[in-house]
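A single protein chain has been omitted; all remaining protein chains appear in their positions.
Labels run A, B and C following the written order; every chain starts at residue 1.
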Amino acid sequence: MGRHPVYRSATVLEAKEEGRDYLDLLLREPEISQTTRPGQFLMIRAWPGVDPMLPRPFDIMQADPREQTLRLFVKVEGRGTALLKSLKPGTEVKITGPLGRPIEDFSCPSMAFLVRGAGAAAVVHLAEEARARGIGVYTILSASAASRIVCRKYLEPVSTELLIATDDGSEGYEGLASDLLDDLLRRKTVDRVYTCGSRRFARHVQRLDREGRIKGFVFLEGLMACGMGDCHGCAVQKNGQGGYFLVCRDGPHFPIAEVVL
Amino acid sequence: MGRHPVYRSATVLEAKEEGRDYLDLLLREPEISQTTRPGQFLMIRAWPGVDPMLPRPFDIMQADPREQTLRLFVKVEGRGTALLKSLKPGTEVKITGPLGRPIEDFSCPSMAFLVRGAGAAAVVHLAEEARARGIGVYTILSASAASRIVCRKYLEPVSTELLIATDDGSEGYEGLASDLLDDLLRRKTVDRVYTCGSRRFARHVQRLDREGRIKGFVFLEGLMACGMGDCHGCAVQKNGQGGYFLVCRDGPHFPIAEVVL
Amino acid sequence: MIDTSVEIAGVTLPNPVLPASGTYEVDEVHAGFFSPSELGAVINKTIFMNPRPGNPPPRIWETPCGMLNAIGIPSEGLERFLADQLPRLRSLGPPVILSIAGNSLQEWQDLAAAVDRTGSVDMVELDLSCPNLEEGFIWAADEAALSRVVASVVKVTRLPVISKLSPNVRDISEMAVVAERAGTAAVSMVNSYQGMAIDIGTRKPILGNITGGLTGPAIRPLAIHGVFTTFKKITVPIIGMGGIATWQDAVEFLLAGATAVAVGTQNFVNPLTMKEVIEGIAGYVEEAGFSSVRDIIGLAQE
Partner (left out) sequence: MIDTSVEIAGVTLPNPVLPASGTYEVDEVHAGFFSPSELGAVINKTIFMNPRPGNPPPRIWETPCGMLNAIGIPSEGLERFLADQLPRLRSLGPPVILSIAGNSLQEWQDLAAAVDRTGSVDMVELDLSCPNLEEGFIWAADEAALSRVVASVVKVTRLPVISKLSPNVRDISEMAVVAERAGTAAVSMVNSYQGMAIDIGTRKPILGNITGGLTGPAIRPLAIHGVFTTFKKITVPIIGMGGIATWQDAVEFLLAGATAVAVGTQNFVNPLTMKEVIEGIAGYVEEAGFSSVRDIIGLAQE
């Protein structure tokens, strides 16, 4: 029963700015840190008053059951994330989690991750678990410039190979990270690709999936009110069949063939 | 023209809790600290977001034009004041002031102040100015207990005589501070009495005023939206004549005969 | 201990707090928050006769102290609902309210009759007020339409009928009177207020459906006004809702004249809200020296 989402207070242990746009947030919370699984997220609310009203969804980048900690990686976008940025250690915040479908299927020899920006946070827990199970982990990080590469320190230790592409060539490959993926697929047997943080990459992975070259998965984001299937606000169109998935309940990761990007 | 209210950022220099309910707040602001006069107040907003929406009114307890500081004394009542309590030095807040009618008439040999709780804050600037002009200052502080006496350190240096009454007798006179006033009026020539912070004392002063024994004045509080005569929200009934005063524009201090308490 | 029960149309609710339709699923996912058996009643998200996909995204948007939604009531359709969901709702313990919406008088009647036949439902709520349907029609915003639906549903079911009213009218209390005359056993109010938001970047309406319904604390003063003015005019009980975020807010509704209260949007913000509201109301009633929640209903009227 421990897997049910719960609503809890968590304590901010660390709120470290990374560059001017990113925040590395470490929380102490004894329950969710035990039960969360790769692919899951939480909703967080960390301000007094009714404005902003709704909690904000974030992937659980890392969970340490022994230390009872959860680590989030946050891109500052608007009002809610700006308020997260001003958090001080010791502050109590409210979180609901773990939310979303856990990723349970690790029956593959290797996985690749094609992620951009804070999208990298979505795959860290998954990469850790894959590596722990002896699965090959190929990570491709994309960013506009070297200074915008994030989560590398979390992904490097668990990656069999970590590749970097920057738009301006300030680090790694100059150009599209999807080229690196294509190259990787030529070099290695990779049968699953997870992507997050770029619609362009998602379209690329969808194409590869359609061509039968890999099984592709995408982490979707979008506006959420509840995070657990109550509000039906986070709808994403089903591919082909018509109707909608709920990102929070049916995702946040989807077989990439099944959704309209 | 420097007396017109302005809307400015101010920096929190000090936010000291006094007991569990009070806050001594020192702000740096270069303009209002020059122009404010005894009897005036400001509106302050010190939180992000739209909730709480309205700024909150506080008397300007002290203004130091050289140090460019304003000192407020705040009783924690509800949400806005709770947020003030959590202010950290260095934080920017928004203030509008000086607001309300300044007290200009010091043509009297002595004044008495009958104040309770944070009501003491309303008369500090006035007492300072009176004392500086060589006017006798008789201060009567009322509180439920010794531990709830506030603003004494600001009033003591400027008081010719400072008396204390507590409900439980834990300091000074045990009983009604208004008894102390009556006694004072028998002992000294006091022709003006300012009261703040207790409706009971205000009624007492109104009675003394009606009997012609003193000229009484009262500082009124109440809900305010704008603090400067725009919203007509802070109405207080005129005595006798019918109609309303606006506390923010016509007050916040009134000849006690003119208002319905 | 005080008596927390209230009665709506002959049905006893163990306490006056229920979810607002469409805002809290009492399913497995929610089992970690509190037991649904603690609720005053359970209710489904409004069900239509036929399956519906709902509106295209974006479906929600946050606004000052509130949110807009244009969900469009996706529905699995009556048949699947009765088979898959109703037995679970029934098994939880509290009275079961079934929220339905029809696209025609006939459909309203068919739905109500089918619900009645299940024998597993205590009350039926008519969602006469959702402003998000493609048809663009709000039954509860038209006196004649409202009256006709309520009267025809009452004819085909023995279950007490709750009419969920729309605030998008000149005077919701008058609509409550219309519903009462047509035979409703209770009214619930308010549903969402028609609103919208525009993206100044794209210069287009934000919601896929263009307009949506405003809910959350922003609307509470309006909903309280609706309940307060309606209480004077009708004799059937009111289920009050609109922006309840804390037990204090719920007490405000009870004092205004609501016999029960529903929590909607706040469930998204804090999934423990309903439990906190149940406990808070009981504590308030006790502290105020009353022996029953029923003692405080409508007290602000005097």
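Operating definition for what follows: a contact is a pair of C-beta atoms (placed from the backbone, for glycine too) under 8 Å apart; a residue touches a chain by one contact, two chains touch by 3 or more.
Bear in mind the structure is a predicted one, so any value in this text is a computation, not a measurement.
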{"item": "Omitted chain - touching chains that are shown", "value": "A, B, C"}
{"item": "Selected from B:Pro5, B:Gly39 or B:Gly119 as touching the chain missing from the view", "value": "B:Pro5"}
{"item": "Option from B:Met111, B:Val236 or B:Ile256 whose C-beta touches the chain left out", "value": "B:Val236"}
{"item": "Residue among C:Val149, C:Val251 or C:Val269 touching the omitted chain", "value": "C:Val251"}
{"item": "Contact with the hidden chain (one of C:Val124, C:Ala141 or C:Val154)", "value": "C:Ala141"}
{"item": "Positions on subunit A contacted by the hidden chain, ascending", "value": "50-51"}
{"item": "Interface residues of subunit C (partner: the chain not displayed)", "value": "63-66, 68, 141, 168-171, 193-198, 200, 203-205, 211-212, 214, 216-222, 224-225, 228-229, 243, 245, 248, 251-252, 255-256, 284, 296, 299-300"}
{"item": "Sites on subunit B contacted by the missing partner chain, in the whole complex", "value": "1, 4-7, 45, 50-55, 94, 96, 222-237, 242-244, 249"}
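Going forward, only the chains that are shown with their structure count from here on.
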{"item": "Centroid comparison with subunit A (C-alpha atoms), farthest chain", "value": "B"}
{"item": "Centre-to-centre distance between subunit C and subunit A (centres being mean Cα positions), rounded to whole Å", "value": "36"}
{"item": "For subunit B paired with subunit C, centre-to-centre distance based on mean C-alpha positions, whole Å", "value": "48"}
{"item": "Residues of subunit B engaged with two or more neighbouring chains", "value": "50-51"}
{"item": "Residue list for subunit C, restricted to those that touch at least two other chains", "value": "64-65"}
